[in-house]
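Note that this complex is displayed minus one protein chain, with the remaining chains in position.
The letters A, B and C name the chains in turn, as written, and every chain counts its residues from 1.
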Amino acid sequence: MTPTILDRSRNNVSGHQIFDSYFSNSQLPIIKGIRDKDMKLGLPEVTEVEIIRHYTNLTNDAFGVDNGTYPLGSCTMKYNPKRNDKLSQLAGFQKSHPLQPKKTLNGLWQFMYEMQIYLAELLGMDAFSLQPAAGAHGELAGIYIIQKYFEAERKEQRNTILVADSAHGTNPASASMAGFECKIIQTDKQGLMDIEMLKKMLDTNVAALMLTNPSTLGLFEKNIIEIAKLIHKNGSLLYYDGANLNAIMGITRPGDMGFDIAHINTHKTLSTPHGGGGPGAGPVGVKQFLRSYLPIPIADKNGEIYFPNYKLPNTIGRIKANYGHIDVLLKAYCYILTNGPQGLKETTENAVLNANYLQIKLKEILPPVFNKLCMHECLLNGDILKVSAYTFVKRLIDYGIHPPTLVGAGCVYFSDDLGSAILMEPTETETKETLDEMVMIFRQILDEVKENEDFIKNAPHSKNVSQIPFMAQEII
Amino acid sequence: MTPTILDRSRNNVSGHQIFDSYFSNSQLPIIKGIRDKDMKLGLPEVTEVEIIRHYTNLTNDAFGVDNGTYPLGSCTMKYNPKRNDKLSQLAGFQKSHPLQPKKTLNGLWQFMYEMQIYLAELLGMDAFSLQPAAGAHGELAGIYIIQKYFEAERKEQRNTILVADSAHGTNPASASMAGFECKIIQTDKQGLMDIEMLKKMLDTNVAALMLTNPSTLGLFEKNIIEIAKLIHKNGSLLYYDGANLNAIMGITRPGDMGFDIAHINTHKTLSTPHGGGGPGAGPVGVKQFLRSYLPIPIADKNGEIYFPNYKLPNTIGRIKANYGHIDVLLKAYCYILTNGPQGLKETTENAVLNANYLQIKLKEILPPVFNKLCMHECLLNGDILKVSAYTFVKRLIDYGIHPPTLVGAGCVYFSDDLGSAILMEPTETETKETLDEMVMIFRQILDEVKENEDFIKNAPHSKNVSQIPFMAQEII
Amino acid sequence: MYGYNTLNNNDKKLMLKEIGLETINSLFQDIPEPIRMIRQLNLPQPYSEWALEKKLVNLAKNNIHTDEYFCFLGGGYYNHFVPAVVDAIVNRSEFLTSYTPYQPEMSQGLLQALYEYQLLMAKITGLPIVSSSSYDGATALADAALMCDSIQKENKNQKLLVAKSIWPQYLEVLKTYMSGRKIEIEMIDYDIKTGMLNFDELRNQIQQENPVGFLFQSPNAFGIIEDIAKVTNICNNAKVISVLSFNPLTIGLLKTPGELGVDIVTGEGQPLGIHLNAGGSSLGILSTHSKYRQYIPGRLIGKVKDIKGNPAYSLVFENREQHVAREKANTNICSNQALNSIKSAIFLSYVGETGFRKLAMLNYEKTQYLMNNLLKLKDVELVFNGMVFNEFVIKFPISVKIIIEKMLSKKIFAGIEYKNISEIENTLLISVTEKLDKGDLDYYISSLKEILA
Partner (left out) sequence: MYGYNTLNNNDKKLMLKEIGLETINSLFQDIPEPIRMIRQLNLPQPYSEWALEKKLVNLAKNNIHTDEYFCFLGGGYYNHFVPAVVDAIVNRSEFLTSYTPYQPEMSQGLLQALYEYQLLMAKITGLPIVSSSSYDGATALADAALMCDSIQKENKNQKLLVAKSIWPQYLEVLKTYMSGRKIEIEMIDYDIKTGMLNFDELRNQIQQENPVGFLFQSPNAFGIIEDIAKVTNICNNAKVISVLSFNPLTIGLLKTPGELGVDIVTGEGQPLGIHLNAGGSSLGILSTHSKYRQYIPGRLIGKVKDIKGNPAYSLVFENREQHVAREKANTNICSNQALNSIKSAIFLSYVGETGFRKLAMLNYEKTQYLMNNLLKLKDVELVFNGMVFNEFVIKFPISVKIIIEKMLSKKIFAGIEYKNISEIENTLLISVTEKLDKGDLDYYISSLKEILA
């Protein structure tokens, strides 16, 4: 193992230049809880060049979209345009303080206002809040909106949220985090939501159904119109998990499908880099009748003046401090502006085309779980592999390709009968050439399995560590 | 071999977004020499993600100071502080046009003015021009100054420039580029300039002696005072090649040694990154009596007003367009300001300490060529290695250390009897730990030679290519 | 042909043929007609790269930023310096463009960086378990509150005691989060003289309410440093979980909260190498005892063994998380602030043990200098007499709105107005960072003097 930065610590060196010639009287003040001079925290002492080399070295043992193909299903690992990173770092944004006098942040309010409008149009909603910090946080805001709506408007007690069994883990977790009871609806043979089951479960306790469409199985819920009708007839609301929006931009919109609330993960569809886990952003949008429930503030406009509007009568309150992940949202804004309506639509078309192409080309090795067209990602069956899908895909690492999503290795949950399923999402920014190469590599690995099963079972072989077992136990 | 960007080209794709909705009338104009629509240049067509991956991939097969120890003698590969890079990219500098009205560039003139003063103080000169683009370019400016001085002031014809045999190749090349005849002075047994020889060569044809002190052998010319006297008595000038200034900052100065003209390589002593070959910068400084010969313009000050001064009566003219490498010089300026006088001196002290430590620790394997203290770099004798120094150091690559300077593999020239000499310059930014590690690796390689000579002879073994022979022939 | 799309028409034709379709449109055959868009999205037509730059540069120009005006604003977000090494590293694309490290073999470097964040942050909190990470200081506090509820719900009332002297925004977020699970919030007042907690009230309420936890902040919303040991003593005695929201930079000077007995330490990581960005993205710090590890939300990175028995980094304890536990998960957090936590780790490595202390001292000393000199002005008074670190509340004889306005015309962001400290009017929270030099502080003083004259 590479030494940690703490292992590199040495006495009396440091990377910093921290001083002010006028303020050098470093007598410790007398405060309760003061830390004596000789009480060390144990922070490292390293010089600047050591820090740079240490972390440069660490980055070289990591892998991003810039390094190669990253078909991690449900994560939409598309190319993150460099201009967006650069422009998000302009001093006017990067160096402004959230609590400055409002009139000194006109650029901020205008940007937020326009962004809200663009997102509303993209998703077919009427109003947006940019505050949520991630997709799951958007869900949470949405759930609180639902809760407040039944309290404030409908004066009803509804305690149940329905979610699909194929839903992302955040959906049920969001519901129960807000105190709802969570009920699961099964997927039918065709990979769609079991409508009969849905019908049975609908009662006056059901506050909402959370759905992602296309689903995490890569399929479009084509009964969505009927589902929406059923939900609304039941007096319930329909929540859209926007993580898969890359499959439908400019083709259809959650708002048009009948969803009342929706979030979007900017770090997926809108190309903001995921930073090894975050920060992302998860703006949440609603139909007009729920606008007054949005978290505060939202950006607003009065004539030519932009400002933060705190006056939403039913607001759920704040969901985080300040206005959202401005640095991240700026990148998403740039993405929308550089694409334009046609570019966004093409993005979706190519994402879906790439996924279907991959599905077809891989079908002999990995037949699709559901034998039909997929949307922006394809769910493939790893059952006929001679080794487990888990070890099979580890071998991809040796070829410089990031493994796709599997149970327990990715952010998606599959029911037991999908235990060896593989979810692949190439995104539109892979070329036909990289897809063909990937298919070739899959074939090659299959050959390698035949020749030397053990070798593949123990992959990867090219990294600093060997294979790490599924859900490995922690050691101390 | 990795495919080139041209190999990756495909029809009808591209990375750009080049359009203006108003100006889309793309009818070719009628100009002599117009290139028809179907006459292709053969530029590649690739998308943005392909470009990013291609070049990211290429960077991963390269090596900089940020990646590890780089003891390339004579090149002063010290750590390049990140803050300097960042601040050199401020829009006020990066986005200003050289031909803007003067009064819109006040920050530029002030910065240049201060930088000239700082360099003059650092080198003990009286005036500086920031125009030269690199060390060799500073030399050239210096040589033209010498030429002009004898023409304009002394009305003499002096056609000879003396250089030491150990001088960097640019010294003789600069002299002859400007039409001088170049005469070589030998190094004596102690590694110093042969003074007797110098005396013999001094005649009324000698315009100047070019010297770097400490020399490229890592030794201080301790007779410099006498040398300066001899030169000046002969009516000649003394030129200082400042590439080795890292050995003397705050300890002694070329101006104090008696040099009349001097350049400094900012990409060595002043930490500006070398960018795989450049751009660097090579400001040239002179004593007062030569100020009027400097290339124009230099920054000047009148009361509180800074401005570019073009009125130097004897100026050699321009040596390049505009004002020098502003982006590079800003980094050097930051380096001076963050160090301060004491920091610069410590830099020198530690650089010399590190070199001597390395020399001592390596002495059993690689005895010093001259058995005494060295300055900021040490010249070691590779004769007792069982394999050639050329192949020995290639093995360092496998350990993630950049090989030191050798004849033909670095920028330094040694006479024949130093054919297997190794010039190592650790710089002050290596830690004792990295030096100890390097020594250990040298030892280890020595052991490896004993065990398997062929293995070492064919090093490196960890890279995308195998060993490349000395001055290998080009193939097509 | 658009840049981010990599397929040319020929590619598309070939690929469609393989799939057995004629048109791109037929890929979407599962989407019912009635919900298909028949018009183009009503969004701006695409910008060229330079037009985009112009647009963003102009937007940015419409903000006044803290390099342009002297910034005396704090309130949880501070204009500290961000070392260039931080940006240099986190802009490297191997970290920037990667996903959560679900494939540990491919991401050892990223995992190690996150692990080091946990290590270093644990030094600051004084508690061994650090999550990686909560969204911001406010949601970290709310996450901690939910933890209290989960840990204690068997033995306690579903009630939470919360100090009145936490950031107003944090309280708002807390209320939103608690609304879902119907956790009741009771407020604990502050002492009007010292600005510190009203300990009597705290003792009483703990006894009366038997709450799942007590949440407080230090330095609190008035900049006052609380007597943390006293708080934890009270809580411990009543087996009430103590939750602190702190400013990590204060630990340059002060003992760690863990040492002082706090059970859950939360805070905003922005002061540690993260740009202001108008308040986001930032970093939610969340840290606790080993015994509460199963309750902590968010990623945890730990060491495991690879199949050869060698140590390796990996996500661990995933059974707490939404992607495994689903509706039984502690919280729903998935994407987090990974890159920002790495920023703070680089920051802490950069300043190191001694620099961290020096930095805190500089902030303290400069604050004292400004405070002491302001108090020399006529009719300018401190509202509270408790000890402060880097900000303090001042009371003015005239309208604070006018003061802010007039200072603004002198290019000074003078501070944050408090609408409501008990009955006291015209109060201003003034903050200082190391970036303000003596000249800047003197300029503040002389400007204020002029305005008050």
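Please note the rule applied: contacts are C-beta pairs under 8 Å (C-beta built on N, C-alpha and C of every residue); 3 or more make two chains touch, one makes a residue touch a chain.
Everything quoted here is computed from the prediction, not taken from an experiment.
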Full-complex contact with the absent chain, from A:N12, A:N25 or A:N302: A:N12
Options B:C182, B:I195 or B:I365, residue touching the unrepresented chain: B:C182
Touching residues on chain C - with respect to the absent chain: 48-51, 53-54, 57, 67, 81, 83-84, 88, 91-93, 434-435, 437
Residues of chain A in contact with the chain not shown: 10-21, 47-50, 52, 56, 81-87
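The working rule: only the chains that are shown with their structure count from here on.
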Top-ranked pair of chains - ranking by C-beta pairs in contact: A-C
Averaged-CA centre spacing for the pair chain C and chain A, given as whole angstrom: 20
For chain B paired with chain C, centre-to-centre distance based on mean C-alpha positions, whole Å: 45
Rounded Å distance, chain A centre to chain B centre (Cα mean): 47
Of all residues in chain A, the ones touching two or more other chains: 48, 52, 56-57, 60, 65-67, 79, 81, 338, 429, 431
Where chain C touches two or more other chains, by residue: 2-7, 45-47, 49, 83, 85, 88, 93
